[in-house]
Structure formats: structure tokens, C-alpha cells
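Removed: one protein chain of the complex. Kept in place: all other protein chains.
A and B are the chain letters, set down in written order, and residue numbers restart from 1 in every chain.
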Amino acid sequence: MQKDSEVRRGEWEARLADIKYMIHLFRKNPLVMTGTIISLFFIIVALLANFIVDPRLATTEGYTGGSYPFERKYMWSANHPIVWGPDIALHDGPEFFYLGTDGWGRDLLSMIILALPVDLYNAFIIVVVAALLGTTLGALAGYAGGIFDEAVLRITDVFFAFPGLVLALVFASMFGRSIETLQFAIILVWWPPYVRLMRGQVLSEKEKPYVEALKALGAGHLRVLFRHVMLNAIYPILVQATMDLGGVILTFSALMFLGFSPSKSLPELGNLAADGYNAIFSAPWVILFSGLTMLIISLAFNLVGDGLRDVLDPRLRR
Amino acid sequence: MRSHVISTKNAVKTIDPLVVKNLKVWFPIKSGVIQKTIGHVKAVDGVSFSVKKNETLGVVGESGSGKTTLARAILRLVKPTAGEVRFDGINIPKANRQQMKTLRQKVQIIFQDPYASLDPRQTVSSLLREAMHIHGVVKSKSEATEKSLKLLRKVGLDEEHLYRFPHEFSGGQRQRIAVARALVANAEFLILDEPTSFLDVSVQASVLNLLKDLQKDLNLTYMFITHNLAVVHHMSNRVAVMYLGKIVELADKNTIYRNPKHPYTFQLMAAIPVPNPEAKKKEILLEGDVPSPINIPLGCRFHPRCKYAKEKCRKVEPNLVEKDGHFVACHSEIDFSAEMRTGESADG
Partner (left out) sequence: MSDKRNAKDTVLEIKNLKVNFHTYRGEVKALNGVDLKLCCKEVLALVGESGCGKSVTVQTLIGLLPENASVLEGEIILDGDNLINKTKEEMRILRTHDLAIVFQDPMTFLNPVLTIGTQLEEVVTMDKDLLVEAIAIEKPKQKLDFTDLIKMDDSATEPKNLKISRRETKRIAKRLCAAILSLVKLPDQERILKQYPFELSGGMRQRAMIAMALARRPSIFIADEITTALDVTIQAQILHLLKELRDKIDASTLMITHDLSVAAETADRIAVMYGGNVVEVASSVVLFRRPFHPYAQMLLKAIPNIENPTSRLEAIPGTVPEMIDPPPGCRFHPRCKYAMDACTKKRPRLKEVEKGHEVACYLY
């Protein structure tokens, strides 16, 4: 006779072997690995941002207690306006800025580091809420079919047709410019694809013989849907969500860039880029570096999503 | 139609565990924006039979003849358009929740495709445990594990297989797992829908042996669906032959193989390849393809492929008529027994 703990261990070992195999598949593609390493790097930096950089640097007033040092606007180093390259070592120190400073004279590198948690956190929240909402609705619609399915599809279509920018504008004018408003607006635009994706998945999954087998066994609809069908259908959603993380970061910062930002001085990639845009000729590095960061993050997440798609592809399973 | 319904009633009384009466399953074909029904796929089109306690009723027919749909209708996995399915006297299509709960324990099904009928993300242990949980037959996890092991041994697997995923098993082993799951509660009646058609012959042999052993040990009643006539001959006591959603002949195994009365049965027998290169096979070929169950031919549904079709066959649908337990639905009363024997007598 076996004890409960042994039961669990056997179960775990089986799942672990499965995961190991997935990791193996994942590691085979160098591009995907690059994407993973980059995204992990950004996530770790974001998590540690407040330790790496003093968040007080971001404040435009009260910087080191004194007045705001306007004389450091858009520069590389206090003494040499543009010295970058082999001379860096000479100018290392509190007065040297690796990526220059922004319009407020804040160190751009520090600001980008402080921006990472803001952007990643918001993207994460938006994607999770959109995916949860869309997936649940899609799963229910696909599984139930009939009028409910039809109704959900029509509603989704309406939201599909809505331009996100207009929606954000409307919200901003209704509720004022705040991060929450922005989140809300973006979620409203990002959930419909998940409905379609999940609905399609569930439609094909629910026709599979194992579902019929479960029903013959007497399993109820909730069990079939949530324990089996959704678990088997969820993988493309994970792929989509990973890819969307990149997309949402771009959308979020684009909206911030366009002026939906509640505060111009908030360290956020779109905000920083907007600031750089104002000085695109005198200080091109600001928009360059903040823009590059956005690009690299969203690309990295896309690569991870691509890799996940391959790993979770059922055809690759033995 | 009337005559055989009455005759089954008389012969059956109440002892037969499964009685199916005039069962019809029509799938509507919808078209256009307003999803108007423009016709029906008559997958099962008026089927009546009964299965006796502890026997194996074989059901044979080409693919598309409605075998799987019949099985699904019996289990209420699809809603019948008309007719009755009585298990232990309870009409399954109209059974209430409580009755369904017991029925789901007693009547089980094994599906054709072992590669698709198990949830790919569940280990054997968790799928057996789930089945026990649904039927409420065990209380604790350790009891479930113990029972799972017992079941696995019963179907010829053991402990080491408990924590594996379906993809780690061969087809034969997966069918064994499916059988184990079907036996979790007190199954009495098993519908076997082509359980070995995806398996190799040597594996098929061991699964068939297992099924025979289990039937004896646990007093099971089987409905064995297949398109393989040799397998159905090996497994069954009685055989029903289906064509386009109807049973065209039903009789004792030996009767149907030696003395078929329906031309379709006869030609189906002739089409089976025999594992004997020296057999002097009669070259009786069934011409043409199976017609679509959407446009079922008028009269006898077999007449476009039948060599013996008469004028009457094109107009009037023959009823399934019983004579000494031999049910046939055919207007021409032809005796094929002589021809069957010439085919058999060839040997080396």
C-alpha cells in the first residue's frame, strides 16, 4: 500500500519529466533563448529597480533637497557636453551620465531603470485581466454554443471595431488622465482576440473523443470545461499572452507618448520618449534610448512567445 | 415495422438488460444565414434490438453505417430523434438525474481511438482517481490509489504505469487503461466501439483475450461494434449487421456466418480477406460506394448495390422480420448457405 506523500511524489515526477522535455525543446532554438534571456534580464532589473536606483532621483522637485538643477538639462557630463566612448572612464563618477540626461536633467539610465517596473507591471496587469476575461468568456461561449455564443461573438465584434485611441480619449476626458483609466481603455481593446482564440480552441477541443469519454463517465459540464477542456486549450493562450506583453508595452507607452500621461515627469518609457521628442535635434539620445528599450522588450517577449508556441505544439509531443 | 416491434416485445419480456426500440438519430443539416434546416443525416434510422444478459452482441457494418452514433445514442451522448433505449427497464433518453447517475456507473463505453480518448494531460493515476471521484466510490486518496493498482493489475498493467501520461503508452496499453477506467464503478454493460481497430494483431489478440476474461469474471454484457468480421465472429454470440443506419440482419453468430439471408451480409462476408492464400475465394464484389445517409434510397436502402433487387425493392422498404431468432430485412428470400460452403470448403 502506498501513502499519500508517495502518491504525490509519483505524480510530481511524471509532470517534472514532461516539463524537462519542454525545456529541452525550448533550449534548442538560439533565437528563443536570446529572447528569454533578455526578457528575464528586464524582468529582474524591473523587480530590483528600486534597489539599483534611488527612486527619489525621479522627482523633479526636491532633488537632493535643493532646487532642481536645470543646468544639467540634456547633457552627457557636467564638464564635457558630449564625451562618450573611450573617455568614459575619465568622466566616471556622479557627474557622468552613461545615457545622458533628460529634459529635467535626470540621469536617463536611471530613469529607464525606474520606468521598467512601471511599464512591465502595467502591461502584465492589462494582459492578465484581458486574457482572463477573454478566455473565460470565449471558453463559455465555445462550450455552451447557441444563443449565448452568438451574443458573446457579437459583443466581441463591437469591441473589435472600436479604435483603441478613441476609446482612450473618451475615457481620459470622462475620468481624467490616470494610469487606471489607461489600463481600463487598453484592456477593453485587448480582450476580444482572447475570446476568439479560446472559443476556437474550445470548439475543437470539445469535439475530441476524450471529452465524450468523460461525459460517458458521468463528468459534469463544469468539470469537463474547467478541468479538462480549458487546461488542454490554454496553451495557445499562453503563447498569445506572452506575445501580447510586448505589444501592450508598446501600446501603453505609445498612449503615454501621445499625451495621456497623468504626469510628464513620471519615469515611463513613453513619457521619456515624449520628452526626447521635444529635443530630438539637440538631444537625440533620449528618444533613441527610450525607444530602443521599448523595441527590445517587445521583441524579446515576441521571441519567447514564438518559442513557447513550438514547445507547446501538440504535434511535437511524442 | 409493426411486426418486428411486437415480436421483440414477445421474445424479450423483461429480462434483457438492454432493449432498443425503433431508435432514430437524425442530425439536422443547416444552411444559410438563418441556419434553416435543409435536410437530415439519418445516421441511425429506426433500429430495434435487445441484448441478453451476459452475451456479446456484435454489431458490424461499413464506416458511416451508424454504429458509433447508435452507441452514443444508447449512452445519451447524443439526443435520439425518436425511439426508446431501455436499460434495466429505465428509458435512458428520459431518465432523470438520479437514474442517470446509476446508469453512468452501470453502462460504460470503450472508444475506438486509444490515442484520443484519454485526456493527454492527465496521468493514469489521476484519471482513475477522477473516475472514482465522479462515481463517489472511494473516500480517501490512499483508498483510490489502492483501488487503482488493483484495477491496473486486473487489466494486465501494474504499479510502474500509475504515474505516466497517456503518450508514454502503446495503443494496446491505452485501451487497457480505458477498460480499467470503465470498471471503476460497478459496470455491468460495456459498449466496445471498435476497441481494437487501431491496434496491431498481436496486441489485438491480447486485448480481446482480456475482454473475454473480464466478461467471464465480472459477468459483463457486451455490445461489440466493429467492421472486422473475423473479430466479431471471435467475440460475439449474436451478430447484427448494419447498413445505412438500419439493422438489415441479426442472428446467432453461426447462423449469420453459415447461412446469411441478406444479400448485403453475404457480400460483406465475401469481401473479407482470408488469412489463407489457398482459399478458393468467390469473387463476389460489392459494387459502388456506400450511399450518403442524407439521401437514403427509396424502398430497400440496399437496392442500388444489390444484385437481387426486384421491382418491389425499389418501392417498399422491407421490415426486419424474425424467424426462429433470425431477423432479416429483405424482400427476396435467397438461400446463400450453399455458396457460403463452397467458399469454406477450400483447403490445402
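Keep this in mind: contacts are C-beta pairs under 8 Å (C-beta built on N, C-alpha and C of every residue); 3 or more make two chains touch, one makes a residue touch a chain.
The shown structure was predicted, so the numbers you read here are calculated from the model rather than taken from an experiment.
A.B. asks: Please identify which residue in B:Phe27, B:Tyr115 or B:Tyr257 touches the non-displayed chain.
C.D. replies: Candidates B:Phe27, B:Tyr115 or B:Tyr257; residue touching the omitted chain: B:Tyr257.
A.B. asks: Among B:Ile134, B:Leu149, B:Ala240 or B:Leu286, which residue is in contact with the omitted chain in the full complex?
C.D. replies: B:Leu286
A.B. asks: Which of B:Lys42, B:His135 or B:His233 touches the chain that is not shown?
C.D. replies: B:His233
A.B. asks: Could you please point out the chain B residues that touch the chain left off the display?
C.D. replies: Listed in rising order, the touching residues are 62-63, 170, 172, 200-206, 208-209, 212, 227, 229-231, 233-234, 257, 267-268, 270-279, 281, 283, 285-287, 289-290, 344, 348.
By our rule, only the chains that are shown with their structure count from here on.
A.B. asks: Report the inter-chain centroid distance for chain A and chain B in whole angstrom, where each centroid is the mean of the CA atoms.
C.D. replies: Between these chains, centre-to-centre, one finds 52 Å.
A.B. asks: Could you list, by residue number, the parts of chain A that touch chain B in their complex?
C.D. replies: Residues of chain A touching chain B: 1-4, 7, 10-11, 13-15, 18, 208-210, 212-219, 223, 227-228, 231-232, 314, 317-318.
A.B. asks: What residues on chain B touch chain A, complex-wise?
C.D. replies: Touch list, chain B to chain A: 72, 75, 77, 100-101, 104-105, 108-109, 111-113, 116-123, 125-126, 130-131, 134-135, 141-142, 145-146, 149, 162-165, 167-168, 178, 181.
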